[in-house]
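Notes for the one structure printed next.
One protein chain omitted, others in place.
Chain lettering (A and B) follows the sequence in which the chains are written, and residue indices restart at 1 in each chain.
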Amino acid sequence: MSDSVVLRTIGGMLFPYILVYGLYVQMHGEIGPGGGFQAGVLVAAAFILHALLFGKELTDRLLPTWLVDLAMSLGVLLYIGVGILGLVKGRYFLDYSVLDPTHPAHAEALGMTLVEAGVGLTVASVILTMVRKVNGESS
Amino acid sequence: MSDPVLLINVILLVIAVVTAIAAMWTRDLLGAVMLMGIYSLLLAIEWANLFAMDVSYTEAAVGAGAATILLLTALTRTGIREKAGPNFHPTALLTVLVTGGLLIYGTADMPRFGDPQAPATVNVAPEYIAQNVGKVDAGDDGPENDFGDHVPNTVTAVLASYRGYDTMFETAVIFTAGVCVILILRPLSPSARRETAQNQEDA
Partner (left out) sequence: MSLFATFNSIAFVVIMMIGLYTLIARQNLVKKTLGLGLFQTGIFLMYITLGVRDGGSAPILQEGADLAYSNPLPHVLILTAIVVSLSTMAVALALIIGVREEYGTIEADEIATIDRAEAEEGHEA
């Protein structure tokens, strides 16, 4: 597919915008439609498009496999870490109010943002890993 | 027919069912995958029509995007033709008719489309929309935010706050699936490869 000039040009122009849109969906998840699951898929789709257009080697240099593997576990650990923080501070598991004791509503928003970031990180890296593995790339 | 939501819903579902039958009927796996992509896109419009914006987002990105790419990539390694065979399968037809008949009989008691008195709408939904969790002592000292201390998107609120445990293990399931794919498709170690070659020589 990478020999088509039209596809390469248009795809190359779209790539950063898809990434920024994914970040927008991630950060805007509390206000509009969106959240970690959707943003994760969008970011993964951006990198899959990049790999389809410019070849796996370039995408691998942009985003090495070890980094994706690390992000996969970091997302889950971030989620569980927010939960355990509640236990450490003497409250319930996943009690967001420990994040900002003076203003529970803000703590709630902060907790949701952190948790959604964890979800987004995991979903994006897992989907990217799946497509890479099914495509037959060794790590 | 005064309700446009219901009318669009019926039209979209008829097209979606026809697309699904075509996707399952064809023996060309490549065509089936493309038809499933179209089916997912139709469903994404249908979710938007039924006011499920977040689900619509996800379906468009996953169903029509990521799943189609994944299936196409897999097809390059499994072949794109399905073996010819009879389309009629009496056991399958009997199973489907009995199960489907029972399910339709069971849905007779379900509330009608959009019933404001439906149990799902009356009992827990107001609680989720009011979002009282964690807001018990939202003090007056902090700076006022635009949405009266609420997260405007109730879907995110339920996802990350009310059902935090559920979402956590959902994320763990996705992580586990990723690890599974890595382990299943890992290249064989040199000793295992020698063993396989040995077995093939013996056979």
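Keep in mind that, in the parts below, a contact is a pair of C-beta atoms (placed from the backbone, for glycine too) under 8 Å apart; a residue touches a chain by one contact, two chains touch by 3 or more.
Everything quoted here is computed from the prediction, not taken from an experiment.
Of the residues in subunit A, those that touch the hidden partner chain are 32-33, 35, 37-38, 40-41, 123, 126-127, 130, 133-134. Those residues of subunit B that touch the chain absent from the view are 1, 3, 5-6, 9-10, 13, 16-17, 20-21, 23-24, 29, 32-33, 36, 39-40, 43, 46-47, 50-55, 58-59, 62-63, 66-67, 70-71, 74-75, 77-79, 82-83, 85, 87-89, 91-93, 95-96, 99-100, 103-104, 107, 110-116, 118, 120-121, 124-125, 128-129, 146-148, 150, 152-155, 157-159, 163, 166-167, 170, 173-174, 177-178, 180-181, 184-185.
Definition applied: only the chains that are shown with their structure count from here on.
Those residues of subunit B that touch subunit A in the shared complex are 53-54, 56-58, 61-62, 65-66, 69-70, 73-74, 76-77, 134-139, 141-142, 145, 147, 149, 151-153, 155-157, 159-161, 164-165, 167-168, 171-172, 174-175, 177-179, 181-182, 185-187.
The touching residues of subunit A, counted against subunit B in their complex, run 25, 29-35, 37-38, 41-42, 44-45, 48, 69, 72-73, 75-76, 79-80, 83, 93-94, 96-97, 102-109, 111-112, 115-116, 118-119, 122-123, 125-127, 129-131, 133-136, 138-139.
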